[in-house]
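Omission of a single protein chain aside, the complex is shown with its protein chains in their original locations.
Chain naming follows the written order as A, B and C, and within any one chain the residues start at number 1.
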Amino acid sequence: MLFDDLNVEINAGDIVQVEGPNGSGKTSLLRILAGLSQPYEGNVLFKQTAISQCREEYHENLLYFGHLPGVKGEMSAEENLSFNLALHGLDTSETHDDLAHVNLLGFEDSLASHLSAGQHRRIALARLYQSQAPIWILDEPFTAIDKQGVASLEQRFTEHAEQGGCVILTTHQDLLAISSDKVKKITLDYAFE
Amino acid sequence: MTIKSELTEQAETSLESSEKITMTHSQMKSLSYRDAFFLVLKRDITIALRHRDDIINPLLFFIIVVTLFPLGIGPEANTLSQIAPGIIWVAALLATLLSLDRLFKSDYNDGSLEQMLLSPHPIFLLVLAKVVAHWLITGLPLIFIAPLLAVLLHLNEQSYGALILTLLLGTPVLSLLGAVGVALTVGIKKGGVLLSLLVLPLYIPVLIFATSAIDTASIGLPYSGQLAIIAALFFGSLTLAPFAVGAALKVSTN
Amino acid sequence: MQFNSFSEFINMGGYGFYVWLSFGVSALLLVILLISSKADHQKIINNIAKQKQREDKLRQARELRKQQASSAQDEAEQATS
């Protein structure tokens, strides 16, 4: 068992950083919030309704980015992105710009299997620039991303929060570009009692 | 804010979004069921066509297994034609089983399965698209190659129609039932052997009715009864299996 | 009573081997199942006890860490003052 008595309300405009040592249940918490795992006890509510009761509506409002980027090696960067966008009902006409945001210009037509792990993560993150889902749940979005990329992502998070979205993320880095008073922190620690 | 962690895992969390977001959201176009279905279907077929081994290997397996039987039993035409329906169908079962792994495994490993489960579409729809793609990639080629193998096994000439029809109705059942098995074992590290233990017993009715239809055809009797039963199995699994697969995938990705 | 003597009972009208094989194998399987189901109970209890011990250790280690951290802080404060 990892955590108990966790009662959080996350509202529009919040940036929430989940902290804790390895194995403290950060990923588990995010997966529960996304509806991928079921908590042993307790509920996740979206607009006062349990998410299992309104799965499709909740997922329309959700963008989740996990440890695995969900990029297929057999498809090009652009095809991967447009499939991801289309699956969530998003506009696929500006994939060029989105890939430019994550510094992947010139790689649009390369098969993803020829790209590096970091580039796979960038392909997946490119969705952030089109997403209209208000709730973003991002598990270690900065892993394998360079400094410039991190700065650009942080800027995107701020924009998103200002537009009334919310971002829930885990990271071991400090958020540099976002002033610390804007970031809510949830700290998890091992405990058994 | 610090959370004190205690004995049980309990998360009581609510996510609220302001009206402003709800407005931007309503401008978003939503995919129709048909669009979502064809989107996934097209993606899976594209991937398979770029990764042709996945299509060709089960097919080669099918051919090799069938050619082993005359070598093991002897070239006597009468014996072979008697057991031909059984051999072809058992080989088809095994070839399908071999190809099932790719249905969800690679998607599970690279995280795209997770993303699909998080998409705002009913899961059974996406599952159905993936199973249809799987059948088009592995089931359909079997049907094309089967008559050739039937020649090698001296299958009675009257039985060819029955062979094709049973394969046409029966292989989708194999894909659908198999999908339930893969969905249950996709999260398990060495799920391959387990998969055959789970799935093969479920294939028995298809095997029995299909081979009997071919046998019946070889003596010139009508086999529409068996065909009707396979059709019933097909429609039954078509309606029920996608839901079972959806539930199983949720368990496996948990 | 269908049998006149014990040897007749064992012989089972010539079917002795099959009858006793069936009864023997069934009894063996059921006894194994019953005993292993009963024995699992204690095994599970011992496992849980071990798990409890492990957690106790972890908790102690954490307490120790906290104490050390606070004492180190105290020392640092004393040094500055």
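One rule holds for everything that comes next: a contact is a pair of C-beta atoms (placed from the backbone, for glycine too) under 8 Å apart; a residue touches a chain by one contact, two chains touch by 3 or more.
Here is the rule we go by: contacts and distances are computed from a predicted model.
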{"item": "Record-based protein name (UniProt) of the chain missing from this complex, from \"NADH-quinone oxidoreductase subunit K\", \"Acyl carrier protein\", \"ABC transporter ATP-binding protein\" or \"Heme exporter protein C\"", "value": "\"Heme exporter protein C\""}
{"item": "Option from B:94, B:168, B:202 or B:238 whose C-beta touches the chain left out", "value": "B:202"}
{"item": "Among B:159, B:185 or B:218, the residue in touch with the chain that has been omitted", "value": "B:185"}
{"item": "Omitted-chain contact residue, chosen from B:32, B:109, B:224 or B:254", "value": "B:254"}
{"item": "Chain not shown, touching residues in chain B", "value": "7-8, 177, 180, 184-185, 187-188, 191, 194, 197-198, 200-202, 204-205, 208-209, 212, 233, 240, 244, 247-248, 251-252, 254"}
{"item": "Interface with the undisplayed chain - residues on chain C", "value": "1-3, 9, 12-16, 18-19, 21-23, 25-26, 29-30, 33-34, 37-38, 40-42, 44-49, 51-53"}
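One rule holds in what follows: only the chains that are shown with their structure count from here on.
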{"item": "Leader among chain pairs (count of C-beta contacts)", "value": "A-B"}
{"item": "Chain centre separation in whole Å, for chain C relative to chain A (CA means)", "value": "43"}
{"item": "Chain B and chain C: spacing of chain centres that average the CA atoms, whole Å", "value": "40"}
{"item": "Whole-Å separation of chain centres (CA-atom averages), chain A against chain B", "value": "32"}
{"item": "Residues within chain A bordering two or more other chains", "value": "190-193"}
{"item": "Footprint of chain A on chain B - complex, ascending", "value": "1-18, 20-22, 24-25, 27-31, 36, 39-40, 43, 46-47, 50-51, 106, 109-122, 253-254"}
{"item": "Of chain A, residues touching chain B in the complex", "value": "1-13, 25, 28-29, 32-48, 56-57, 59-62, 64, 66-75, 79, 83-84, 86-90, 111, 132-135, 163-166, 184-193"}
